[in-house]
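All protein chains but one are shown in place.
Presenting subunit A:
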Amino acid sequence: MIACAEAWRDNGEVLASPMGPIPSIGARLAKRTFSPDLLLTDGEAMLVGLDGTPEGWLPYRQHLTMVTGGRRHVMMGASQLDRFGNQNISCIGDWARPDRQLLGVRGAPVNTLNNQTSYWVPRHSPRVFVERVDMVCGVGYDRAAAAGPSATRFHRIPRVVTDLAVLDFATPDHSMRLASLHPGVTVDQVRQATGFELTVPDEVPYTREPTDEELKLIREVIDPKGTRDREVPAADAARR
């Protein structure tokens, strides 16, 4: 949650679009603490404050303008993700006749070319972190570069957060790098859970732990019912 919240640090007055429970808690924690100017939605068509007070109207088509206007940082999920950050949420297997049909490309192509796009993977495994994704929905660094300047102009994938680690693309060729390990996790664990060769710096820091104030906010104010434990079991969550 802290690693998710940190994605929105210093983002200023942009829309935080978290997909899934833990990114949502992260976005609200960021807004409550170090990024108070963030905009949040009620999950429908309203921009709301932390207490739910509406402060703006954001129906789907205006949301799409916010995407292309760039005043947004989304944290999407990923069924598959490769070393350059290409993401798949469409289908598994051959697209023409998939083994498993998933949601569809949704807004991943437009998101990745226009606003900051981070990813959240609740279960870090070789099934998600694959050598090649079956259908490129979210555009990674290599594919954006190959597509040319209009693809790279606003393309940026700040970070990938998983239940084990934080990953980023701060390498010369923008391939995925281990940025920090969650406390209690080893480099080997992350390597084994990743289906491609990961860049691992000599010194890997630990993901920062929540402050007492942040812990209190998460437990008592933002998520008193513990929805976070349903996404990542508490035994794992204790590591963060």
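Rule of thumb we're sticking to: contacts are C-beta pairs under 8 Å (C-beta built on N, C-alpha and C of every residue); 3 or more make two chains touch, one makes a residue touch a chain; residues count from 1.
The criterion applied here is as follows: contacts and distances are computed from a predicted model.
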item: Undepicted complex member, UniProt protein name, chosen from "DMSO/TMAO reductase YedYZ molybdopterin-dependent catalytic subunit", "PaaI family thioesterase", "CoA transferase subunit A" or "Diguanylate cyclase"; value: "CoA transferase subunit A"
item: Options A:N11, A:S90 or A:S118, residue touching the unrepresented chain; value: A:S90
item: Hidden-chain contact residue, picked from the options A:T68, A:S125 or A:Q189; value: A:T68
item: Absent-chain contact - pick from A:C137, A:L181 or A:L198; value: A:C137
item: In subunit A, positions touching the absent partner; value: 44-46, 57, 59-61, 64, 67-68, 90-91, 95-110, 112-114, 135-139, 143-144, 146-151, 153-154
